[in-house]
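All protein chains but one are shown in place.
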Amino acid sequence: MKKSKLSLLLVLSLVLSMFLAACSGGTKNEEKSKDEGKTKTTEEKLAADQTLNVLESAEIPTMDSAKNQDTMGGIMLNAVNEGLFRLDENQKIVPAAAESMPKYNEDKTVITIKLRKDAKWSNGDPVTAHDFVFGWQRALDPKTASEYGPYFMEDRIKNASEIIAKGEKATPEDIKTLGIKALDDYTLEIDLVRPLPYIESYLAFYTFFPQNQKYVEAQGDKYATDAAHILFNGPFKMTKWDGPTATEWALEKNDTYWNAKNITLKKVNFNVSKDPQASANAFEAGEVDVTPKLAQAAILSQYQGSEELLTYTEPSVFWLKMNQKNPAFQNLNIRKAIALTVDKNALVKDVLANGSIAADYIVPKEFAFNNGKDFRDGAATYMKMNKEEAKKFWEKGLQELGQKELTFTYVGQDTESSKKTDAFVKDQLEKTLPGLKINIESVPFKIRIDRENKQDYDLLFAGWGPDYADPMTYMDLFLTGGQNNRMSYSSAKYDELVKAAQTTLGAKADERWKALHDAEKVLLEDDAAIVPMYQRAANILVNPKVKGLVTHAMSPDMDFQHVKIVETNK
Amino acid sequence: MAKYLLQRIVYMILTLFIVASVTFFLMKLIPGTPFNSAEKLTPQQLHIMQEKYGLNDPVPIQYVHYIANLVKGDLGVSFQFDNTPVTKLLQIRIGPSAVLGIQAMILGALIGIVLGVVAALKQNTWVDYGSTFIAVVGKSIPSFIFAGLLQYYLGVKLGWFPVMFWKGPEYTIMPTIALAMFPISITARFMRTEMVEVLGTEYITLAKAKGASYWQISVKHALRNALIPVVTVLGPLAVGLMTGSLVIENIFGIPGIGEQFVKAIMVNDYPVIMGTNILFAALFVVIILVVDILYGIIDPRIRISGGKS
Partner (left out) sequence: MLNKETAISKDMFAPAHIDPSKSEKISKPSLNFWQDSWLRVKKNKGAVLSLVIIVIVIFLAFVGPLLTPYKFDTQNTKNNNLPPRIQGLENIHWLPFDGTLKRKNGTEYNPYEIREVKEYYWFGTDGLGRDLFARLWKGTQISLFIAFMAALVDMLIGVTYGAISGYLGGRVDSVMQRIVEIIVGIPNLIVVVLMILVLKPGIVPIIIAIALTGWTSMARVVRAQVLKFKNQEFVLAAKTLGASNGSIIFKHMIPNMFGVIIINTMFSIPNAIFFEAFLSFIGLGLQEPNASLGTLVNDGYHSMIAFPYQMIIPSIMIALIMVCFNLVADGLRDAFDPKMRD
């Protein structure tokens, strides 16, 4: 009977520990967490162990720069590979594989770029202009089935649209007509359809990275499927990665990188954690130095004022779309009423409580610059909350519609912070505007996209992150019939301003800026077509011993090459 | 026996085939595309993508293609993980889930059997209520709460176990405990019922009358007989545990199959949904068959037809 007694003991101890865990959660146990009296060292001493442990929230779907479209993939590609340009720690575009900044022709449609001669692939080959030509062609080739290649090149790079139109039937000769040429091994010429003021930020993006033709073709299907089948030309090399499902991978310093002498970090270990609370726990236990972005207000509230919390504003803006297929939203007064109602400050301060900023605009702050001047400087903000005004507009609108009550279907997303925001917006609207009823429907992301496409909603909460560093990535969304409009909004004036900025004003920065400012005003104030809510802030926890971790507004979201691990007297 | 087996196997394949078919059509009813940036693509660009993966064909044709490939053992490639073969995804992810499931099953069954037996022997006393309570309460706290508390107090505060990840045996302890709560309660409940029933039968009364000791009765006679039906419950339960738990895998950062499956459903990764579903269903029917056969072998009432000495 010894056996059963033993297992009984096991049960008891298990249960006991379980109860202990539950109880200490319930009663207020006096647990003194170690007093972290950190006195700042004035002089930073490098730690002996230059290893960084990073927690990410997702796997790497692919390491093929032509096919990637994922944030995580973007960070990793930027760490192990390098395009013509890169974002530095001050968010400036600086030469990387290029030797200097590009030269433009008169009307800014032809660009010539000289490449540096000391850049090498990890197999010893030099990085040449041909690698860029191949990388671009491969990204566009319908056989590659890249989503971003066509998305970024169509209507921008010469002949891209023609190749896409041919679809599967495009021959290799067709693809060679794409507007990128190697004039010699180290000189690249790029032909654009029209001047693109944001082309430099494009050229830092992973879809436009070089690929070594010989290597890629030799690997065939195996290319970029795991760490052993990738070539590196960036600051790090990937030493461990079993492929797209791996939840663990590692980077090590690339000694053959042209700028290797300025890289201090020796190794970066990555692990995946999909649960924010668990990520914070792992950070608390000291198992990781950097967490993924944490959005939960309750988790963040624990770190308020702590030097471990790193908060930075992202260029993602979230807004409420009003579907003008619904006759009620064809009424300007109704739209204005909705736009003026929501207390965005309470939303960002109390509900989200993660450093996000209330937005009365759609082109975000600290994102697009013209001669060093932020697009938002000098631009107005529109439709600040005013509940009294809102009520007046609402009653006028109802009168015009001949209705006493309106019921709207509000499509939101199924994430925790989205649900909270939706509940808040509903409450604000229903409380302020008499006779308004809102039914929230929270659905998974893919389904939200589908309902947006089919315009199967009255109100829809959506957001947009930029694809390149220019206001246009936001402003062209609401063109009449535009593919991202999806709310039947149409304004001749808005179209005219945005189209002018896209074409005739392409080379005239100041006037273009002005046109975009005006277009934003038409969209938000004159037409009250959408209701911007907030510009999101990202929050990550970083161990104070980590210095020089750089975050960017766009891909790559994070850059490890400037990181140094310093000694802390802990 | 051979004929019976053959018949069962034919039924199994038929069941699997229908499960696969029904899932295929249900899955296709969920709107949206499997592409990650579909909202950014122009209709023409989207068309090219769909053409490439044969998604422009009518659903019945896609179905025929899928089944044809399935028969050849080709489960297709994943959309979210850049063309990685589904078989590879399954192979990599089933391991940790299976290890965890088996460990939790063993731990859960042992504890559950003890709790159940104790409860039955002391039926309707505080011991009974206590052990039932323990068995039930473990399952009554939602697993993400239980796992979260376990992680925070045993991992972060006390530092007894690693907080998360999957790097060695010590990393499996907390997730195993968290996952074992369910089998504990199921096993304990079944064990108690069976045990109570067995204790009421004539042969136990006979054994008592013959003067067998308390331990002899409860263990040698009652436990052995009560275990048989319990074992049959454990089979399907084990499959459920091995196919992974999204909650446990997410919280403890385990590269398991449960998390992958739920995500695949959320992002319309059709081949991964189908592949995982077929794998789960196959595991299930095979285990049911094995249990049925085992049942025939271990149940003395079925095995011994000629009478006992």
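For the reader, a short list of remarks on this structure follows.
Letters A and B mark the chains as written, and numbering starts fresh at 1 in each.
The definition used in the following text is that a contact is a pair of C-beta atoms (placed from the backbone, for glycine too) under 8 Å apart; a residue touches a chain by one contact, two chains touch by 3 or more.
Computed from a prediction, not measured in an experiment: that's the story for all the values here.
In the complete complex, the residue from A:K392, A:K420 or A:K564 that touches the missing chain is A:K420.
Checked against the full complex, the one of A:A285, A:I299 or A:L479 touching the unshown chain is A:I299.
Contact with the undisplayed chain is limited, among B:M49, B:I94 or B:L149, to B:L149. Mapped onto subunit A, the footprint of the missing chain covers residues 25-28, 30-33, 35-36, 276-277, 280, 296-299, 301-303, 306, 346, 350-351, 353, 409, 412, 414-416, 419-420, 422-424, 426-427, 439-444, 447.
One chain is missing from the display, and on subunit B it is touched by residues 11, 14-16, 18-19, 22-23, 26-27, 29-31, 123-124, 128-129, 132-133, 136-137, 139-142, 144-145, 148-149, 152, 185, 189, 192-193, 196-197, 200, 208, 211, 214, 246-247, 261-262, 265-266, 273, 277, 280-281, 284-285.
What we mean here is this: only the chains that are shown with their structure count from here on.
Each chain gets one centre point, the mean of its Cα atoms, and the points for subunit A and subunit B are 37 Å apart.
On the side of subunit B, the complex with subunit A involves touching residues 30-33, 35-45, 47-49, 51-53, 78, 80-82, 84, 88-89, 92-93, 110-111, 114-115, 117-118, 134, 138, 141, 146, 148-157, 159, 162-167, 177, 215, 219, 250-253, 255, 259-260, 266-268. Taken in their complex, subunit A has these residues touching subunit B: 1, 4, 7-8, 10-11, 14-15, 17-18, 20-22, 24-25, 31, 59, 61-62, 64, 67-70, 142-143, 145, 147-148, 150-151, 154, 164-165, 167-168, 224-225, 242-248, 271-275, 277-278, 281-282, 284-285, 287, 444-447, 449-450, 452-453, 467, 483-484.
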